Each structure stands twice: as structure tokens, then as C-alpha cells.
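Shown below is the structure under consideration.
Other chains of the complex are left out, but the ones given are in their true place.
Naming follows writing order (A, B and C), and every chain is counted from residue 1.
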Amino acid sequence: MALIRVINPNSNVHVTDGLAASVAGYAVPRRLDIICETLEQGPFGIESQKDVEQVKLPLLARMKARPADAYVIACYSDPGLALCRAEIDRPVFGIMESGLATALARGDRFGVIALSEIAIKRHLPAIRAHGFDDRLAAERAVGTSVAESADEAAFDGLLAAGRTLVDQDGADVIVLGCAGMARHRKGLEAALGCPVIDPTQAAVSMAIGTVLDGTDG
Amino acid sequence: MALIRVINPNSNVHVTDGLAASVAGYAVPRRLDIICETLEQGPFGIESQKDVEQVKLPLLARMKARPADAYVIACYSDPGLALCRAEIDRPVFGIMESGLATALARGDRFGVIALSEIAIKRHLPAIRAHGFDDRLAAERAVGTSVAESADEAAFDGLLAAGRTLVDQDGADVIVLGCAGMARHRKGLEAALGCPVIDPTQAAVSMAIGTVLDGTDG
Amino acid sequence: MALIRVINPNSNVHVTDGLAASVAGYAVPRRLDIICETLEQGPFGIESQKDVEQVKLPLLARMKARPADAYVIACYSDPGLALCRAEIDRPVFGIMESGLATALARGDRFGVIALSEIAIKRHLPAIRAHGFDDRLAAERAVGTSVAESADEAAFDGLLAAGRTLVDQDGADVIVLGCAGMARHRKGLEAALGCPVIDPTQAAVSMAIGTVLDGTDG
């Protein structure tokens, strides 16, 4: 039975619970298990560059300690993605990278709902490094913490940012710029009328393609 | 129960059988069905621009006639992708687009094994339109027809092209540039030592993310 | 005597008449004839992706049936350009491509006056495929049909869009984003004070370079 291990690099178990709720439906009895787990030594939310750096080596240690067929790093800053790919011989997916790559197959110009202006500054060089800047409509910040973004109360702010991205910036597909926003995906998609990508779902979906043997039907 | 419909726009049922064999393992009993079918009015192989154009409206008619939760157009030229997306209110995936987007989450520079020089000329503007040209290592042609590419005898040619892409052009992930090449994916990956993406598997994997409700666990 | 055949892929003869009026002055007695003709089986206006697809094969059939030294496809979506180039051994020009290429030799950043937001969504990937996105100031939609755009009453809307492109978006050359807008070119150029490119004139002008023998003076 194949296993995808989804690691939340922050220590907020509420966020991990949200992740688990958002990807449980992709598990396949007797063929595919998906475990969502918390990196306890991570910060409560990954919001600064220092937060990003501090979880990289612990993430690698976690992957080395707990085998899986594929790993998902469930933080939109993709902390440790290059490191874990270099050191782990199983596929490793970052949710920003997977979320953006998936968005590029769902619309022409993507918009990102980010937590903060600081997060946007961190994302832009990554978008250029991926070569995706030609397709970026804009990023818009909602000004909340990781923890707050997972609350029901965050919906209105996310929706306002999404509306600006669609109506003003020309986006026709939206990416949620934090793993914590997963619970809002359906509601936003219904309200905005265009695809809204939860990046963790996108990464797990891509991971499925590598751990299930398509030819084993 | 969700349904992904994979349509082979050429009339070569041998290719459709190969597609079915490559994605059967993604089906989930009682939750997800994957049907691979042949567009009988298509040409025996889609090799010229005219072949591409001729299947677009029939593909749309097929989708309108046969409901599904998501569709995959299983030809590497992505014929009719813009058309079907504009006219069908369910997600539609093209295998080139999905295959390239997936490759971008598996390596830094992708190489494509194409059927022919004419196919490469057709792919390059599409790669630019996708904004992926910054990540392209190269495309290399093997000089076979769609039908031949599905034969066991094609393996050596594909491997030689893959080796050139990796060793000479700097690719670290390979995309199979024809749906017919699916059967060779595993062997090529083992021989080349880097990820080899079957674009139909990539598209079905992305489609799973849209048709299974991740939150329905 | 050389012949350039300009084909209006929509069935609106009023648009064809406008095309003929806009390029008649390029004909050269006894050396160059320019015929503008209507693809009767086309839709009344090419406004959706389906409209685009439906005229491609008829356009090719028309070119095969009616010889010429060069062809111009007189619809800003350049329907069938790749197809006709692949199948016809005479130069084939699309008016978007020719209009944009000409704009790049008249100014630094081009703006496009488009019919609709849907048209803009269709144009943007084409602009990327051409590699011209670095020079795009913006596209602005006027919200009219092809037929309406050819009416005198459309002028004010076109002018307003042009003013926004120049004053706000930084364009210093404007391209008319529909063959139907040809009659407004002179008036817009006078009012805006920068070059305004009628794409059909641009395509015919480029075609002249291929059908007249420059060395035959």
C-alpha cells in the first residue's frame, strides 16, 4: 500500500487538521494512504524568512526518519524543497510549486492570495526562478497570520482579495497562498466563478500520479 | 461516483488500449471511474497540423454527447483544448500542458522526446504560449509514427533521444511527447535515472484532484 | 500580374467591403491585384473560440480552390494561420501577427483595442507564443461586436480605449484588434497623435513585399 506523507512544517495542529480534512478524500482503501503530520519543532506559523530557514533541516530529518513513497511539504514557502529533493530518493512536492503548476493547467493568468506583503516579497523571486512570471496576474495580501487564515472569519478578506485579482488584475485562476486557507477553497470557487487551487490538494494530486502505479489496474 | 473521460483523438484503438493500461491503476472502486475511448472519426495518427485541426470540433461534440466530471484530451498536440475549455463547463486537461506542468514540479529543465521534427515545430510556439520556454532543455525527435511509437521496438530510439536530452542538453526530467509512448515510461525512467513523465498519467493525476472531493474523506 | 487574396472569414459582406476599401489603394495597375472576398460559410462575426475553429478548414479549402500569390486571413484571431501555412506553398499572412510585427517597427510599446474581454483572453497566449509580450503595454476592450465595430458610431468608444492605452498604459503605437475597425484608423491616428495600425493594411503591405519582385523595376 502506497503512502504519501504530508508534513506541516509549522507546529499549529489546527492547520494540520485542516490539511488532513482537505486531502482525506484522495486516499484509496488498501492502495493509498495519506498521512498528515505536524513538525512539532516548527514555529507556530511560517511567516518570516527565518521561520522558513529554521524548518529546513528538521524537515529533512523527519523525512529520513519516517519513510514514505512520496512527501508533500505543506507550507506555501516550499521550505527545504531543494534540500529534501537532493537528499531523499523519493519524489518530494512543494505546495507552492505544485499549486502554481496546477494553476497553469487550469487558467491563463494566475492570481495568488497571500498572507502578507512580506510573503509576497518572498514569493516573487521564487515565481521568477520557476519561470512562471509571464503568467502571473498579481499577488494580493490579506494581512492575516497563518492561524487566522484557517478561521471561518478569514473568508471575507480572502474573497475580497480574490475579487480584486479577478476583476482588476485579470486573473482567471486563483491559488491560495497558504496551506491554512484550505477550508475556504470551495466557498471561494463558488463565489468567484473561476478555479481556485488549494495547493496542498494540488501537490497530493500530483503525488498520487507518482505513487499509484497507473499501469496496475 | 466520479468519472474522468480520456479521449484518444486518433482512431488507432491500439493506442487507446495502451492509454487504458497506463491509467487503469488510478481508478478507485466505487469512487472514481476512468474511461478511455477512441474518437473513431479521427485520423489513424495525429501527425500534421491538418490532423490537429480536423479533430477539434468532433472532440467537442464527443464531450457534449458524453458527460463526465473531467475530460482528458489524450494527444500531445492538445487539439481543441482552448475550444473545449470555452464550451464545456467541466475541467478539461490537455496532456502536453499537464505533462509539462508536472515536469516543472519534478525537475529543473525538461526535455521532450517528440515523434518528428514537424511535431517539434508545432510544440515550440505552444511552449512559448505556456511561458515554459525558460525551462526547456530541448526537444529531440525519434522519427516514428504515433503507431510505431507504441511498439516495443521503439524503446531503443526513445532511450537514445532521452540520453541525448539528459547528457547533452542538460535535461533532468523527460516528457514523453506522444500518448502512444506510455508503455515505455517505466523502462525509460529506470534506464535514464531521472523522472520520465507520461503526459496522460500526468493529466489524469491532475484531473483526480478536481473530481475527487479531497474533503470527502 | 501578382494577386494577393484577402479572405474575410466571417460572412458579413459589410466587413469585406470595408476591407476592400482599406486596401484598394495598394493595388498596382498591371502588376498587382488585391481581391477581398467573403468566406460565406463563416459566422456573421468571429467572436468565440468556436467561431475561430469553425472557419479553419473552410479557409484552407478556399485557398486550395482559389490560387493566389499570397493570402491574407483578415480576422484578428488569425484563424487557421498555422494550418494554411503548413498546407499551402504560398506565403500566408495573419492580420494579428502582421499587425503586431508592424507595430513593433513603429513604436516601443503597443496597445491593442480589442472587441471584448473574451477576445483579449484569446489574444494573450498568442502574444506570448509570438514572444511579443515584452512589448505589450495593454489590451483594452470596447465591448462591441465585429459588425458594430465597423459602424461610424463605434469611433468614440475606440478613441476612449486608445486614449487609455496611450495615457495610462504607456502605449506609443496602437493596433486595431479587429478587421472591422479599418475605417477608423485615420481618424484615430489624427486624434491620438501616434501611429495606429490597421492590421489588414499591415498584412497586405507585408504581402506586397513577397509578391512583387523588388528586383523587377
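Here is the rule we go by: a contact is a pair of C-beta atoms (placed from the backbone, for glycine too) under 8 Å apart; a residue touches a chain by one contact, two chains touch by 3 or more.
Computed from a prediction, not measured in an experiment: that's the story for all the values here.
For this complex of identical protein chains, the structure file gives a whole-complex count of 6 copies, while the figure shows 3.
Just so it is clear, only the chains that are shown with their structure count from here on.
Contacts between chains leave no pair untouched here, as each chain touches all the others.
Taken over every residue number at the interface, the positions common to subunit B and subunit C amount to over half, indicating a same-residue contact.
Subunit A and subunit C have CA centres that are 43 Å apart. Separating the centre of subunit A from that of subunit B, both taken as means of CA atoms, is a distance of 25 Å. Per-chain CA centroids place subunit B at a distance of 34 Å from subunit C.
Residue positions of subunit B with contacts to 2 or more other chains are 130-131. Contact residues of subunit B toward subunit C in the complex are 48-50, 52-54, 56-57, 60, 80, 82-83, 86-87, 122, 125-126, 128-131. Of all the residues in subunit A, the ones that touch subunit B in their complex are 20-29, 31, 91, 93-94, 97-98, 101-102, 104-106, 130-135, 186, 195, 198, 201-202, 204-206, 208-209, 212-217. On the side of subunit C, the complex with subunit A involves touching residues 121, 124-125, 128, 133.
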